Each structure stands twice: as C-alpha cells, then as structure tokens.
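One structure is given below, encoded as structure tokens.
Note that one protein chain of the assembly has been removed; the remaining protein chains are unaltered in position.
Chains here go by letter, A and B, matching the order in which they are written, and residues are numbered from 1 within each.
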Amino acid sequence: MATEKGKQDAGKQPTKSAEKADGGGSSGGSSGSSGGSGGGGQGPDYTADNIRLGAAGQSMFSMAAGVGALGLAAAVGLGSMAGDGFRRFSLSYVTAFMWVLTLGLGALFWVILQNLVNAHWSIVLRRVGELIAAQAPLLAVLSLPIVVPIFMGNSSIYIWSNHEAIQHNHLLEHKAAYLNPTAFLIRFVVYFGFWTLLSRFYLNSSLAQDSSKDPKVIMGKMRASAGPAMIGFALTMTFCAIDLLMSLDPLWFSTIFGVYYLASCVLGNNSFVALVAMWLNKRGILSKSVTTEHFHDLGKMMFAFTIFWAYVGFSQFMLIWYANIPEETGWFKERFEGGWFGGWGMLSATLLFGHFVIPFFGLVSRHIKRRRPTLAFWAVWQLVMIYLDMYWLVMPTIGEHTPGPPFALVDLACAVGVLGVFIAGIALRARNLNLMPTNDPRLPKSLAFENI
Amino acid sequence: MAAASDFNPFQAPPKGDNTFAQITDNVTRIMEAPKPPRAWYIAMGIALSMLTMFLGSITWAAWNGIGVWGNMMPVAWAFPIVNFVFWIGIGHAGTLISAVLFLFRQNWRTAINRFAEAMTIFAVMCAGVFPGVHIGRPWLPYYMMPIPNQMGMWPQYRSPLEWDIFAVSTYATVSILFWYMGMIPDFATFRDRSTSTVKRLAYGIVAMGWRGSSRQWHRYERAYLILAALATPLVLSVHSVVSFDFATAQLPGWHATIFPPYFVAGAIFGGFAMVVTLAVPARQFFGLKRIITIRHLELMNKVMIATGLLVGYAYGMEFFISWYGGSSYEGFTFVNRLFGPYSWAYWTMISCNVIFPQLFWFKNIRTNVWATLLIGMIVNVGMWFERFVIICTSLTRDFLPSSWGYYVPTKFDFMTLGGSFGLFFTLFLLFCRYLPMVAMSEVKAFSPAGGHARPHLHHGHDDAAHAHH
Partner (left out) sequence: MSADHKPQAEPTAAELHGILAEYDTPDQLVSAAKQVRDAGFEKWDTYSPFPVHGIDAAMGIKMTILPWLTLGAGLTGLATAITMQWWMNAYDYPWLISGKPIWSIPANVPIMFELTVLFSAITTLVGMLMLNGLPHPSHPLDLVKRFGRVTDDKFFLLIQAADAKFDEKDTRDLIDATHPVAVESVLEDRVTPDTFPPGLIYGLIVVTCGALVPVALAVKARHSKSDKPRIHLIQDMDAQPKYKAQRENPIFADGRADREALPGTVAVGHLNEDDHFYRGRAQGGWARTFPSQVDLSEETMARGKARFGIYCTPCHGQSGLGDGMVHKRADALAQGGWIQPTNMTQEYVRLQPVGELFNTISNGVRNMPAYAAQIPPEDRWAIIMYVRALQRSQAGSLNDVPESERGSLK
C-alpha cells in the first residue's frame, strides 16, 4: 500500500547514511558515555556502551525534517488543488495526526505506567520513551491545521463547530454545551498543556537523576506522581479521542471509544520504541544495553495489545451489531459498504485480518519476538495497520458518495509529513542527551534481566 | 525441625530468612497438625450453618417455584443474576494473581497464588449454582448443552446466556486444571511428610508420583507458562461474556460498549477485595505471617486502587455518554440512578467503590492490616451493589412508564445470597485444612536462597547469551 512505503521511507534510514552515522556515532559516543557513572553493578557493563545520539541524530533530524516539511507542503498543495475548501486535506490530516498522536501519547502512557508499577526491565529504554513523549508541544503545533478551524467555528469536517449547522439539528443543539468551539478550545489547552507539563516533568526529572547524588529521591518523585498522572492521562486521552475522532460523526457515540484509542496508543508505542531501539543499535548506540530480552518484552506487549485492540474493537462492534439500534449501527453500516471484498467493507476486512489475525500468528512465537528482523517487520506492519485503523475511523466522514477508501497522494503526503516532523522533533530533543537513565538504581536489573 | 510436640503448629516459626525447610515446615505443619486451630472449628461451624441455609433455600425454591423470590416484572432478573455476576467476578482475582502476575514476572504472587486460585474455584462453584437454580426447571440444564435430544433441537448460540455456559465451564475447567497442576509438587511434599498411611496414600495418589525430576520440571514449567498465557485472555473473556448478558440488550443502562472491560476491571477489583478479606485472617490463624507479609497486602491494596479507578472511569464514561448521546432514555436512566427510588443503592455503590478505596493512597492505611480487612469488605459490598444497581435499577424504569415497577427481594433471596457465602467458606476452610495453602515450590524458587528471583526457563540457543555464575 502506498502509505506502507511512505512509513518505511520515513521510519528507516537508507543504508548509506547509516554507514556514515556509524562512524560518527561511535566516536561521539566514547566521549558521551563517560557522562553516566553510578548504578553499575551485576549486569553487562554498559559504561562502555554508546549512549549518545551523535551524528546519527543529526542526519536523522535533517532527513526527517526535510521529508516532513516536503510532505506537509505537498499535502497542502494537493489539498488546495482539490478545491473543496480543504475538506479532503483536513480528513487526511486528521488521520495522519491522530496516528502520530498514538505514538506520542503511547509513549507518555508507557512512561507513567513504568513508573507506576516500578518496572525494572524497561529502565534501559525509558529515556527513549520520555523523549518521544516530550514531543507533546510539537504535537500541539502539528494539530493546528485541524483545531484552528474549530476555534474559528468553520471546520469543514467538524460540523458541530459551525453555529449555523447546529441550528436545525436538535441533537446537535443538545450537545452544543460540550461540542462548541469555546469549550473545545479550553479542553484543547488542558489536554496539550497537561501532556506538555507531564512529559516535561518526567524527562527533566529523569535527566536530573542522571547527575543526581541521590537518585532514589527523584525515582520516588517520579513514582509518586505516576498515580495521579495516570488518572489525568486517562481522562485527557479519552476526551481528546472523543473530540477529534468520535465527534467527526457527532450523532454517534460509544462508551469504549477512549479505550479503543488507548489500545492503538500502547500497540503503536511498543512497535515504535522497538523500531527506534533497533535503529539506535544499528548505529552502535545502546547496543550493549538493549538486549534481546528487551525486544522480547516489547514483542510480548505488541502481541498482547494486538489481542487487546481486537478485543476492544470486537466489543464495540458486536454490541452495536447485536442490539441493532439504528442511531448506533449507522456508523458501522457506512464502514461495511461493499461487503467483504469491496469499498469500505474491504478496509474493514483488512483490519480484521491484517490488524489482528495475521499479526496474532506472526507474533505468537518467541523466536520471532527474539529476532530483530522479524520483530521489526511486525512493528512496521502494525504501525501501518494503526494508520489504516485511523483511516477507517476518519475517512468515511467524507460522505455518502464515496463508497470506499479514496486512497490518494494527499494521504501519503500527510502521513509522511506529520511523521517526519515528529521524528525530527525527537531527534532534535535527543541531541546531547544520555539515551539511557544512567543513574537509576534499577538500571542493573534492567540490563541483566532474562525472560521466561 | 523441632519435634511435633514442641511447638504450636499455627504460630509462625522463629525469625530468620526463609530457608527451604522453614517454608516447607510453615505450610506443612498445618496439614501435619492432628487438629486445626480452634478458630477453624468456629469458622467451620458458622460456614456449615450458612451452607445449610443455602441448601435449604435452594431446595425450597426448586420445590415451590421461582415465585418464592422477589423476581417479578419488570425486574424479572434480580438477585440470582446479581449474585452470579458477583461470585464470578470474585473468582477473577485468583486467575489474575496466578496467571497475569506470573506473566509480568511479579514474584511476590507466589505467597498468595495458591489460595487465590482456590478462592477462584470456590467462587466459580458458588456462581454456577445460581444460573442452575434460577432457570425455574433446574432438572433440565442439559438443554443448554449441545447434546442430541428427542426434540432435535440445539442450543441457541446467538444468545449471550449460551456464551456464558461455555465461558464459565471453560473457566472452571481451566482454573481447576491450573490449580491442580500447581499443587502436584506440593502434594508430593505433603505425601513425603505425611504422618499417617491414609494421608500418605491420599496425597500420593494426587501427587501422581512426582519426584521433582528436572526433566519433568522442564515440561511442567512450560505447561505452567502456557496455561498462564491461556488463562490471561480467558479471564478477560469470561467476565466480558458475562457483561454481554446485559450489554447486548437494548435496555438503557445496560447497553454500553464499555461493559466488557468495565466488568473485567470490576471483577478484579472485587476479587482482590475478597483475597485480602481472606488473607488477613488466614495468615493470622494459620501462622503464615512471614510468607504472606504486609508487603503482599500492600501490593494487593495498590491493585485495588488501580482497578477501583478503572471502575470509576467506566462510571464516568457511562454518565458522560448518557448525556452526550442525546437519548432521553439513557439520560433518564442515569438521573434515575442518582435520584430515583434506588438512589440509596447507587450512593452505597459510589461510596464503597470510589470513595473508600481512595484511602489506600495513604501508605499508613494500606500497610495496616485492619484497614485492609475493613476496606476489603467494604469493596465487596460495593461491588455487589454495583451489579444490583446496573441490573435492578435499569429494569425497574425502562422505556415505557406503564411498565415501571419496584423490586422487593424476599427473605429467600437473602437466604440464598447469604447462604452462598456458606458454601464458599466451607470449601475454603476445607482447603485450608487439607490442601497446601501456599505454593511451597514457587515460594522456595523465588526465595533468596532459591537462586535468581526470576523464572528460569532457558531456551536452548539463548545459553550463550547468559552469564552463569
């Protein structure tokens, strides 16, 4: 599929710059690694490991920023050419944005969760998660093309933002207390403000811990805040998903929608972190610290959340199918147009088999989870599937005259654009930082653990 | 090991690290003791009388018909189904502790997993009684199974109630298999420490001749992992299927897509509450305080806050969407829950499930044994009321005001509910007396002397990566 190739292009370095980066990375690393000191112990000695991004980051930043900017520009161009008031562009952009948002929010969820349950295995990778989560402000900026029209009351895709459109629909009038531009603006500020503050807190605390004399104090703070943070996260993520995805069809509703989005966040995060870690290792970064055991655990979570996504999706679908109430079933009816082999129905079937059945059998084996090439394959696969899931959620809004997914270049451009800028943001933020929490008291266990 | 006459078998052995022998002693002496502690007899007496009440009230209902209960239109499904969901929910904590915490490498589970699994099995048995008796003609349960009959008819697989049959049977079967498998090595320990021939023969038969061969341990460990990996989605599916009983209907207050994960979270919440309610007296009276420590109680209390908040999230989402969806029926249902004739049940539920467990944010409360016991019992009450609110309140006032009614349970309803605790506690007390209450082999494996405090299964080609010392 077009978008799959786009993802591969944006997500993986072409081999020649990898070779350049290797040389740059290892020389940069030997000076950087001395920055980490305490906490070393029983496991493999990581102090000889390269924990800095170095030149590899520089080239990734340039490439991602370049591709991202190009993608966005192309998307805007294609959007204006459609001559529909940027409606097609907006739908495409929402899809891409909500896709990339799963990665950012997934990382934030992961960081909070690892602190909440005092997980040891993931300490090695926690900094990577913190850096991804710290892109919250960038995501806020990236969301502007779709949220600004809402604030202005003339979004072409969120019909509830338009005061006149509400007048003749008594249900929309009823919901107007929640679905209106001002209330949305306040909520938007709350969501991204909360995520920004929280991700900053975790990243900065974690960085401070690297050079702190008493790392346990910071560890305690991060752990103690995790409980309330998780509550806030659950609410903000749920309502953001409701605001930006569920309200595209403002007459439809589902109580499990927040959980559905969360499933994609967790699956996306585990896949993305696995890919990032593999990319780093290929450039000689963290290659002694991140072991097969960590990838196995990431793979297990990918497997588990493939199943969880299917469970949530099935619950949502089956309950609505079973009760057969028209105000709920209409949403699914749109998405099954054309049966199993045509139109939207084929995309639904693709999600059932491609997002669940096939990856289930792919990820069940421990051999596959413990080998990087195979795990990487499934990570990329699932990231593409999450994109298609977002597409399936968003694009039918386009209208009755479109019987099937209208895949077009603007979709690819948006996806590549948003993802490119996101990755560039991570690479930029990670410059000159330790990519591993070197002073965390739990680090030795993370380095040395073994799997079942 | 001191001579049997030297010590009180139900007090914890003297301080020191748990060596393997001490662990064996601590648990086996319960079985070796000629008589259980007096508290056991008192508890058994109470449990047996409640069990008698249970059997009596069920027999009365079967003989006279369902009319002896308060079930009446519009609340045709009342206490029996509330009790069923309540008990199944309690069972889920055991599987979570056994299976899910195992997969997450939470080694602290080894102190409590055995009796949590026992609790699961007994809770599922209690739960299973209710569908059996509330169908009105309990002598025809085979209609629900795919057995050829003279009418040439088959079960109706589109019905969530039929899914329940399969889900609960599978859950009961898998739980029993998992529990039994876990006990094989401990039965072997009991066999080798038995003080009488009868005991030795009995434990020997169920131990199947287990001698601790490493080759056998290898397959055993693999089977344990597989069963844990199977039990995890199973436990999610069972309470999801139970939630489908309600969510597939069109009734406002029942039909919400969030019901499956909501019910699962609630089940774990209520189940852990029951585990701590049992753990506190068990460790006290059976001298297991050094195996089931305050730390274990604290960790369980933390799980309770987490699942309690998940349940609170679900309450919030239901409430929000009932307004957002714009359906006047849904909106009314929630207004009715808060302010209608059953609002007392709703507010009991909220205070027990959402408010009281927040006390566990405070470390000194969650490490306090009495507070743990008290809040555990409060949560059990709250979770029972949650099912009552969902089921009965929604039925009393649905679409047509002409169909509205009020539900009043009869004394037989209460006797059946209370009596079910009798069945549960009788079985549980028998378990405490005769079966290994703690998974000795697992506790030993994860004790400091047992080697590394993490599972050891090695796959052939990973050996090169592991540094052994």
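Annotations
In this text, a contact is a pair of C-beta atoms (placed from the backbone, for glycine too) under 8 Å apart; a residue touches a chain by one contact, two chains touch by 3 or more.
Note that this is a predicted model, so its numbers are computed, not measured.
In the complete assembly, the contact with the undisplayed chain comes from B:237, out of B:107, B:120 or B:237.
Considering the whole complex, the residue from B:167, B:183 or B:291 that touches the absent chain is B:167.
Summary of contacts with the chain left out: across B:42, B:226 or B:338, the touching residue is B:226. Only one of B:76, B:408 or B:449 touches the chain withheld from this view, namely B:449.
From the options B:106, B:196, B:213 or B:403, the residue with contact to the unseen chain in the full assembly is B:213.
For subunit A, the residues touching the chain absent from view are 314, 317-318, 321-322, 324. Mapped onto subunit B, the footprint of the missing chain covers residues 19-21, 24, 62-65, 137, 139, 146, 149-150, 152-160, 162-163, 166-167, 169-170, 173-174, 177-178, 180-181, 185, 188-189, 191-193, 205, 208-223, 226-227, 230-231, 233-234, 237, 240-241, 244, 440-442, 444-445, 449-452, 454-460, 463, 466, 468.
Simple rule for what comes next: only the chains that are shown with their structure count from here on.
Here the spacing of subunit A and subunit B, counted between their Cα centres, is 36 Å. Taken together, the subunit B residues at the contact with subunit A in this complex read 103, 105, 225, 233, 236, 240, 244, 247-250, 255-261, 305, 309, 313-314, 316-318, 321, 324-327, 361, 452, 454-455, 457, 459, 462, 465-467.
Contact residues of subunit A toward subunit B in the complex are 44, 121, 171, 174-175, 178, 227, 230-231, 234-235, 238, 242, 251, 253-259, 291-292, 300, 307, 311-312, 315-316, 318-320, 322-325, 327, 366, 370, 449-450, 452.
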